[in-house]
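Moving on, here comes chain A:
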Amino acid sequence: MESSANTENATASKPPAEQKWILPGWGLYQGLVVTAKNFIQSYYKKDRLTTVQYPEERAPISPNFRNFPFLVHDGDDADAGLRCTACSICEKSCPPQCIYIVLDRDENGKSKKRPKVFEIDLSVCMNCGICAEVCPFDSIYMDNEFELSKDDRFGDMLYGLDRLVKSTDYHAKIRPEQAAAVAASRKAAAEKKEAAAKAKAERLKKKAEEAKLKKEQEEKGGDAQDDADGTPTPPSEKGDTK
Partner candidate 1 sequence: MTPLALLLTLSCVLFTLGLFAVLTRRNAILILVGVELMLNAANINFIAFWRYGQAGVEDPNMIGPMFVLFSIAIAAAEAAVGLAIILMVFRHTRSTDLNRLDSLHG
Partner candidate 2 sequence: MNFLANQVDLSNAVDAPAIWTTLEALPQLPNRLVEWVGFQMNAPAWLATLLGMLVSAAVVVGVFLTCFALVSLVERKTLARIQNRYGPNRVGPWGLFQPVADGIKMLTKEDIVPDKAEKLLHLIAPIMIVIPAVLALGVLPYGKEWVPVNLELGLLFFFAVGAMTELSVFIAGWASGSKFPMLGSLRAISQMVSYELPLLISAIGVIMMTGSMSLPSIVEHQSQYNFGFISNWNIFTPWGLVGGIVFFIACIAEANRCPFDLPEGESEIVAGHMTEYSGFKYALFFMGEYLGLFAISGLFITLFLGGWSAPFAGLEFVPSWLWFFGKLVCVIMTMLWIRGTWMRVRMDQLMRFCWLFLIPLSLLTIPAAGIWRFCGDGFLAGLLGWGVTIPFLIIPYIIITVILNRRLAPATRQYHFAE
Partner candidate 3 sequence: MIALFILIPLIVLAALGAIWKARPVHAALLLALSLSLVAVLYLLLGADFLGLIQFSVYVGAVAVLIVFSLLITRPSDETKEIARRPQSILAGLICAVPVLAVLVYSVSYSIGSDEVSESSPSQFELAELGKSLFTTYAPAVMAVAVMLTAVMIGAALFARDFNQRES
């Protein structure tokens, strides 16, 4: 650290041999040459004139680009296919605390495992992407929509479920790779689960048949409505897919 190994005598960071200092005003003249070069080359050199004329042209958005979060739903029905289970992990880990979630409950006070209110205040959100990172249900992702200027600073920037929820197709459109990976892992998980469910269903069926038999023995009738817990169960090992 101590030794001053070599010493360079320089007005520029180049070795002194390349230094040209001919007469007073030489530096001024050199500067003029540089600006003249920039002036002329800006007319024909693309890497000199890098301005993008925004509304007409747009710079390409890199696939990694993130802006504000959105929620993903499966299928066509945004309400039914919502992946979010209102677990509020994102709400807790959001650094500026711009997420507000109210769990939907049925009249008995039992959790429906879906949000009643899911609001993100985009005027507070700082686009860090931690919510998407921590979500164990593949539900929240970062959007790349950035033209969001609104008239009302508070009302218009407070996004509720109606504006936050977007389809998986949209996700696949803006982030093909990520969406494909998520879809694959979800599919694998779903298959696994389906297999489990099938096994369970079969077991149930068996049971039911047995019961039916029993029932038939007792009286006629009966309902098969016990496969309702299919969709919203979380695939538990989701955290690792990211």
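For anyone wondering why these and not others, all candidates are chains of the complex that A comes from, given by their letters.
Quick note on the criterion: a residue touches a chain if its C-beta (ideal position, glycine included) is under 8 Å from a C-beta of that chain, and two chains touch if they have at least 3 such contacts; residues count from 1.
Please read all numbers here as calculations on a predicted model, not as lab measurements.
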Candidate touching chain A in this complex, from 1, 2 or 3: 2
Candidate 2-facing residues of chain A, complex: 1-11, 13, 24, 28, 31-32, 34-36, 38-39, 42-43, 48-51, 53
